[in-house]
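The structure under discussion is supplied below as C-alpha cells; questions concerning it will follow.
Only one protein chain is missing; all other protein chains are in place.
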Amino acid sequence: MKQEITFRWVIPAIVVLLAVIGIPFANDYLLYVATIIVLMSILAVSYDVLLGLTGYLSLAHGFLYGVGAYTTAYLTTNSGWGYWPALVASAVISGVMGTVIALVAFRTRGIYFAVLTLGIGLVGYQLFLVLEPITGGVGGFIGIPGLPSLPGFADAPQRNNLVIALLVLAVAYGASMLFLRSSIGAACLAVREDVVLAQSLGIRIGMARLCAFSFSAVFAGAAGSLFAAISNFVGPDDFSVMATGFQTVVYVVVGGMGTLWGPVLGAVLIVALPEILRGASTYAVFIYGLILLFFILFAPKGIAGFLLAAAKRMSRSGRVVISKEAEAR
Amino acid sequence: MLELLPQQLVNGLALGSSYALIALGLTLVFGVLQIPNFPHGELYMLGASFTYVLVAYGMNFWVAVPIASLAVVIVGILLDQVGYRRIDTGGNLSLMISALAMSTVLQQVATLIWGAEPHTTLSPLPGVLRTAYFSIGYYQMLIFAATIACWLFVWVVLHRSRLGLAIRAMSQNKMAAQLMGIDLIWIRIATFAIGALIGGFAGSLLGASFPIYPTMGLNPVLKAFVILVIGGVGNLWGAIVGGFVLGILEILVSAYISSQLQDIGTFAVLVIVLIVRPNGLFGRAEVLR
C-alpha cells in the first residue's frame, strides 16, 4: 500500500526528469515518438479512471477521442478559432457526448455494457464517414494548423509539441489523482468491488460511475484535440473501435488497472515497442493482441503489479536485515 | 416502391439467415458458459478462409465445407483452453478483455497469412429462382435451409442426447452439475466444439456469397450480440427469429431510408432495446429453449 503511494509520485518524477534531460538533445524523430507516447498516456490515465476505478469496459472511447480531434480540426481549420479555445471546446463537447453515452450505457451491466459501447463506437465511426460536410468523410481533414508556440519554443515545433503534450498530461494525471482521492473516486472503487454493498452504505453509485465516464471523455477529447493539431491531419481510420480505442484498453491492462501510474508505463512500453522493433509495424496490432492476452491471463495486475510486488519484497528483505542486525546486538 | 416489398422481404430473410446462423453458435456458448465469445466472428472468418484455400487448391467446395468446419472446431476448443479456462473465476471483465485480445490476434494472423484484401469465390450453386413477385438465388435458399438445419441439430443434441442433458444441467447450475458427477471440462469442450462447428460452417457457406477478409467477422458478431439482446441469451429460437427480424429490418432501412444508415439502424435498435430493457428483451431467458 505504501509502495503504491510512493509510485504515484516517483513515476511522474521520472517522466519530468527524462523530459528535462532529453528534450534539449533529442532529434525530431525521438521527439515525435515521445509526443505520441505522451498523447497515449493522457488517454490511458483518464481511461483508467473509468476502467480501473469502476470496472466498466467502454469501447466507445475511440469515438470520443475522434470527437475531440474532429472538433479541433473543424474549429481551427474552418472556423478560424485559435488553438486554446478549440482545445477547451473539444474537451467540453467530448465530455458532453460522453455523458450522454454514459446515461444510456449505464442502464446496462457487464458484457451488455461492453457490447453497447462497442455499438456506439461503431455507429460513431460510421458517422465520421457519413457526415461528410463536417468531417470530410473518407478523406478527412488536411492542413489543420499546428499547436501555437510556447515562449522560447518558436523555432522548434517538435519540442514545442512535446512540451504542450506533457503539460496536458500533467493536468490529466493531477486531475485523475484528485479524482481518485475524492469522495467520488472512493465511491467508484466501491462500485467496482461490490455494487450491493456500496448501495447499502448509502453510496450514490449512479453519480459515481457517471462522473468517471464523463471525466475520461473530457480527457479523451483533449487528447484527440492535441492529436489533430500535432499530426495536421485527421481521418476516420484512427477512430475505429479497433484502433485507438482498443489500444487504450491495452495500455491500461498492461500497465495495471486502477493505479493511474501503471497505464502511463503501459503506454510508454506499448507505443515504444513497435518503434524499437523497427519495420515490424505490420505486426503491431498482432503484438498488441498477444501482449494483452498474455497480461490478462498471466499478469492481470499488469506491470504495476510486478513493480509493487518487487518493491514489497525489497522493503521486506530490508526489514529482515534490520531485525537480524538488532538480534545480533 | 411498395411493389418491391416482397423482394425486400426475401432479401431480408436471406441476410437474416446469415445473421441467425452466426448468432446460434454465439448464444450457445454465452448461454451455457456465460462467456462472451467475441472471437466467434473470427471462427466464422476462419471457416470462410479455410474453405477458400481448400477450393483454391482444387478441392470440391462441398468436400471443403466439412473439412474447414472441423478445422475451425479445433481452433474453437483451443480458444477456450488457452484464453478462457484459466481465468473463468476471474470475473466478467477478464473474460471480455481476453475475448477481445484473442479476436484481434486471430484477425492479425489471418492478415499475415492471407493479406487484408478481400477474396471472393464463385458461388457453388448458381442460378436464380424467379417468381412473379420476387426472385431468390438457389444458394440463398440453401443457406436458409442450412440455418434451420443447424438449429434443429443443436436442439436435438441438447434435448435428445446425454451430452445435451449434461450441457443443460451445467448451464443451469455449475456446482450442482459437478456434484452430479458431470465432468465440466468435457462439457466445456463439447459446448465450444458445437459453437465453433456452427460458426465455422456458417463462414464456410457464407464465404461463397460475401467477400472474405480478416475482419469480416467483426460486423456479423456484433450483429449477433444485438440478436442475443433481442432474442435472449442462450435462447436458440430467439437467435433464429432475432436474426431474421434484424435482417429484414436492415434491408428495409437500407431500401427505404438510406443504405448508409443500414448499420446505424441496427445499433439504434440495440440502444433502444437496452434502454427499455437493460438486460435484453427477455432478460436472462430460460436458457437453451
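For reference, chains read A and B in written order, and residue numbers begin at 1 within each chain.
Just so it is clear, a contact is a pair of C-beta atoms (placed from the backbone, for glycine too) under 8 Å apart; a residue touches a chain by one contact, two chains touch by 3 or more.
Quick note on the criterion: contacts and distances are computed from a predicted model.
Undergrad: One chain is missing here; what is its name in UniProt, given the choices "L-lactate dehydrogenase complex protein LldE", "Amino acid/amide ABC transporter ATP-binding protein 1 (HAAT family)", "Molybdenum transport system permease" or "Na(+)/H(+) antiporter subunit C"?
TA: From the choices "L-lactate dehydrogenase complex protein LldE", "Amino acid/amide ABC transporter ATP-binding protein 1 (HAAT family)", "Molybdenum transport system permease" or "Na(+)/H(+) antiporter subunit C", the unshown chain carries the UniProt name "Amino acid/amide ABC transporter ATP-binding protein 1 (HAAT family)".
Undergrad: Considering the full assembly, with which of the depicted chains is the omitted chain in contact?
TA: Looking at the complete complex, the unshown chain comes into contact with A.
Undergrad: Looking beyond the chains shown, say which of A:8, A:109 or A:204 touches the absent one.
TA: In the complete complex, the chain left out is touched by residue A:204.
Undergrad: Considering the complete complex, identify which of A:190, A:210, A:230 or A:249 is in touch with the unshown chain.
TA: A:190
Undergrad: For chain A, which positions touch the chain that isn't shown here?
TA: Touch set of chain A with respect to the missing chain: 1-2, 183-184, 186-187, 189-190, 192-194, 196-204, 208.
By our rule, only the chains that are shown with their structure count from here on.
Undergrad: Which residues of chain A touch chain B once you look at their complex with the stated criterion?
TA: It is residues 55, 57, 104, 107-112, 114-116, 118-120, 122-123, 126-127, 130, 242, 246, 249, 253, 282-283, 285-286, 288-290, 292-293, 296-297, 300 of chain A that touch chain B.
Undergrad: In the complex formed with chain A, which residues of chain B make contact?
TA: Within the complex, chain B touches chain A at residues 30, 36, 82-83, 86-87, 90, 92-94, 96-98, 100-105, 107-109, 111-112, 215, 218-219, 222, 225-226, 229, 260-261, 263-264, 267-268, 270-271, 274-275, 278-280.
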